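Submitted below is the structure of interest, expressed as structure tokens.
For this view, one protein chain was removed and the others were kept in their places.
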Amino acid sequence: MKIEAKLAERGLILPATVQTDASVRLPFAQVRVYGGRAYISGHAPLNPDGSIAGPLGKVGREVTLEQAYHAAELTALAILADLKRELGDLDRITAWLRVFGMVQTAPGFQQTPAVINGCSDLLLDLFGPEIGAHARSAVGLAELPFNIPVEIEAEVAIAAE
Amino acid sequence: MKIEAKLAERGLILPATVQTDASVRLPFAQVRVYGGRAYISGHAPLNPDGSIAGPLGKVGREVTLEQAYHAAELTALAILADLKRELGDLDRITAWLRVFGMVQTAPGFQQTPAVINGCSDLLLDLFGPEIGAHARSAVGLAELPFNIPVEIEAEVAIAAE
Partner (left out) sequence: MKIEAKLAERGLILPATVQTDASVRLPFAQVRVYGGRAYISGHAPLNPDGSIAGPLGKVGREVTLEQAYHAAELTALAILADLKRELGDLDRITAWLRVFGMVQTAPGFQQTPAVINGCSDLLLDLFGPEIGAHARSAVGLAELPFNIPVEIEAEVAIAAE
């Protein structure tokens, strides 16, 4: 349980899975495991109880770069939490492959790489430069669900149980 | 031909492949099969003859949520039609892996998950909870080609012929 020991050392908490309003149906898998890969749905920044974490809004207007960096970190933790529920043990991850970082931007805000670094920095810190290395895009979306400032989709390679 | 029997039962029609203006070149594969996977290009909602299905425009302005849900359903049918042409038989699909749902949003429209449910609901209805389960994102894009309200990209696992 190497990765979870590191999370504990850093005082980082894996949140409950996303909790939304009863009117919102999300009829898909947060993590889809198949053939040595886990495909990870677009995730939001979450509070420990699984509620969406604020501040909400467009980055560069209602949300600062620093707040958005933190939101990307919380989003990475939400991804790790769903991976743990699905895989049982985060040490089964043998390689991060792809991180697709989406930032809900105010017109003209283009420091999207600096926002998604909140996710990349945490993954590299926890998994190290070999397992943690990942291809990445970090781009500005017009609108994200629930008015979240950051949403991240990803793909990892996993070892058999 | 289990999936096609279900389509027939529900009265659902697989459209012809996308037909566009002679001035528009689309020099890529609608479905790219390789190594047990089919990678599915961004698809549009289509009429049975392969023409783009209206209404067109931004969701939340020219297109309502209900219309956009239906567009996502038509887009799923367009994907299934191209998969059938490429694979021969839709029963060769062993797992849906990733659905990337893009909604052309008017400023402030954020119910993108409720739109892309039109695709997810159909996939789960046809393929069931095991094969049909998929990781998903549903996000708001600034502009989509042909002014379509919904575009969906996907990846599936397939069995050898």
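Residue numbering begins at 1 within each chain, and the chains themselves are lettered A and B in the order written.
Operating definition for what follows: a residue touches a chain if its C-beta (ideal position, glycine included) is under 8 Å from a C-beta of that chain, and two chains touch if they have at least 3 such contacts.
Just so it is clear, the structure is predicted and the values come from calculations on it, not from any experiment.
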Among B:1, B:24 or B:159, contact with the omitted chain is made only by B:24
By the document's definition of touch, the residue of A:20, A:51, A:111 or A:147 touching the omitted chain is A:111
Missing-chain contacts on subunit A, rising order, are 36, 95-100, 103, 105, 107-114, 117, 120-121, 124, 133-142, 155, 157
Note that subunit B touches the chain not displayed via residues 24-32, 34-35, 37, 39-42, 100, 102, 141-147, 151, 153, 155
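FYI, only the chains that are shown with their structure count from here on.
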Taking each chain's centre as the mean of its CA atoms, subunit A sits from subunit B at a distance in Å of 25
